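One protein chain omitted, others in place.
Residue numbering begins at 1 within each chain, and the chains themselves are lettered A and B in the order written.
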Amino acid sequence: MTLDTIDRGVAMLMGVLCGVVVVVGLGMRGDAGLFPAIAGTLGLLACLGIGLDTLRSRPPDELPPTLPWQRFTVWSLCILGLLGLMVTVGTFVALPLFLLTSLRWLGHLRWAAALTIAITFSALIYVVFVHLLTVPLPAGWLVD
Amino acid sequence: MDVLLPALGNVMAPMALLTLLLGTLAGMTIGALPGLSSTMGVALCIPITFSMPPELALILLGAVYVSSVYGGSVTAILLRTPGTDASIATALDGYPLAEAGRGGEALGMATLGSLFGGLFSVIVLIAIAPPLSTVALAFGPQEYTVLAIFGLVTIVGVASDRPLKGVLSAAVGLVLATVGLDAFTGVQRFTFGQSELFEGVPLLPVLIGLFSVSQAFNLCVPAGGGVLTSKEQKLKGRGLPLWHDIRRSLRTMLRSSVIGSVVGILPGAGTSIASFISYNEARRHSSTPERFGKGELEGVAASESANNAVTGGTLIPTLTLGIPGNAVTAVFVGGLTIHGLIPGPSLFTHHAETTYTLILSLLFANVLFAVLGLWLCRYLVVVTKVPGAVLGPMILVFSVIGTYALRNAVFDVWLAVAFGVVGYFMERWRYPAAPLVIALILGPILEVNFRRSMQIAHWDLTTFFTRPLSLTLCLLVVLAVAYPLWIQWRRRKLQR
């Protein structure tokens, strides 16, 4: 896909969304909908402009940099895992696991190095946030 | 001025100096970590100040405040992860410099710019605070409305070489800004019944998502990614900018400091307006405007002197009128009142010694963070050599924990991660993220003040043109739109 194709898609999608915002905004009570309608119209105009711009014959239409899908998927799964484990099992189980996995499989560090960084960094977070700043991070099953 | 000497004595006492040092270090760290804002830093220090004498408490709060604003520049430059909206403009030129291995120079320039802006605004605070505070009162809803439009127009022009994409990004920000319970009618707008959204889309999770989380993607996803653009590139040894570059930027620093101080005085105007307007002005006056956004030291200087000048500026209405200029100073007022110091004119008469202790400690904190910063920058810059896949997970962890810590809500963490993915693709497809964030900040200012103006003027739109101050600002908006178009037109004519 070239950037122009992507822009056209984005313009279509955002244009429809902005249109919905305008319609919903105009239906709001009092003057509450005035600003949503104005902002939506502005977005609609921008989408129109972007769409028209892609149709203009312009010399080289660039390709976006290629996306390494495999690494992208692994990384996204790591993050989902981190968030999922944080709220169920607890922050200080999720953190070292997340760091270890991502450092090992994305950073290709040795096991020992990955483990050391994972544990020191989690400990640092624990000291700073739980001890110094008394942030009640989700503790999960460790405490309950 | 006879209160200055005892105040100086207060600041120079050993305990005071130690508090100042600790406060400065803590502030720099808090500012540098994504998710920990100046507001939070000051708020977190307040319980600690309970047990302190008022002078020490104020020194601590002051030191944390000014150094946290500076601290934000470090990560904004080296990792492109601005912790607050104040340093977004710094990253525009700072990060390209870091990518080219010139992070040390950029940090040095940011430090000098911050020092200049900070000192300038504190001197303004000492010298002419009471008369200047009237500026804060002269701005009514009409003026704020036009100022917000001015800020929006500036940011769209600054952030992108394709203005249409900037406009779309800003429009999305404006739509997001309308989410929540409407303060005027009580209508729920686009909340989908989620009570987390009643007070609007929270700014910092969006900011952290679009910048920090997306940067974690940038660093982790490409194999062998990292901050430095090519492996062979070495860090330039210099930890400091050349004298030539500093001298070249002095005018910019001065102009930005004035802009920062004035914007700081206006309650609720926001630091990012100051840094973006200054950045735009620096570019407009430069002989090489095309280098801005690609790694121009002057751009870093402009943004940093402006955002640090705001610190002194916001304290002017806070101390003289008891009207805090932003969220940080609002927390500050809480800290002052706990110690029996009610902000207002009496601070400069009854409690003058304590007040001047605070002001002098701001001065000292500025010098202290500059010294620490200049010394540290050659070491800090090593961060840019760390492989991306090692930095990325750490940035992500800080973003996640920092976002959670903002208001202890898991919802915000999901929001930040979602905006991280959005931000990652926006960058790949060349949609600038800065207009979205700035529109999210300016949107409520614009809307609320527009509707207030309309209520006050009973829906008479000419109210914006019949007030001298508002009319002047309107002309500035017209200029901001027309000037770049005129330049473009002239360039085309010359080419023919």
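The rule is simple: a contact is a pair of C-beta atoms (placed from the backbone, for glycine too) under 8 Å apart; a residue touches a chain by one contact, two chains touch by 3 or more.
We take it that contacts and distances are computed from a predicted model.
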Review point. The complex lacks one chain in this depiction; which UniProt name from "Tripartite-type tricarboxylate transporter receptor subunit TctC", "ATP synthase subunit a", "Alpha-E superfamily protein" or "Glycosyltransferase" does that chain carry?
Key: "Tripartite-type tricarboxylate transporter receptor subunit TctC"
Study note, to complete from the structure: Checked against the full complex, the residue among B:V11, B:I30, B:A43 or B:L203 that touches the missing chain is B:A43
**Study point:** Selected from B:L119, B:A302 or B:I323 as touching the chain missing from the view
**Key:** B:I323
Revision key, fill the gap. Of the candidates B:P163, B:G268, B:P289 or B:P484, the residue in contact with the absent chain is B:G268
Review point. Hey, which subunit A residues sit against the chain that's not shown?
Key: 29-30, 87, 134, 136, 144
Revision key, fill the gap. Per the touch rule stated above, subunit B touches the missing chain via residues 40, 42-44, 46-47, 50, 136-141, 181-186, 188, 191, 193, 195-196, 198-199, 267-268, 317, 321-324, 330-335, 337-338, 340, 342-346, 407-411, 448, 452, 455-456, 458
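Simple rule for what comes next: only the chains that are shown with their structure count from here on.
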Exercise for review: Measure off the straight-line distance from the CA centroid of subunit A to the CA centroid of subunit B, and report it in whole Å.
Suggested key: 23
Review point. Taking the complex as given, what residues does subunit A use to touch subunit B?
Key: 3, 6-7, 10-11, 14, 18, 21, 24-25, 28-36, 38-40, 42-43, 45-47, 49-50, 53, 64-65, 67-68, 71-72, 75-76, 78-79, 82-83, 86-87, 91, 95, 98-99, 102-103, 106-109, 117, 121, 125, 129, 133, 135-138
Exercise for review: Would you tell me which residues of subunit B are touching subunit A in their complex?
Suggested key: 44, 164-165, 167-168, 170-172, 174-175, 177-178, 182, 184-185, 187, 189-190, 217, 220-223, 387, 389-390, 392-394, 396-398, 400-401, 404-405, 408, 410, 413-414, 417, 421, 428-431, 443, 447, 450-451, 454
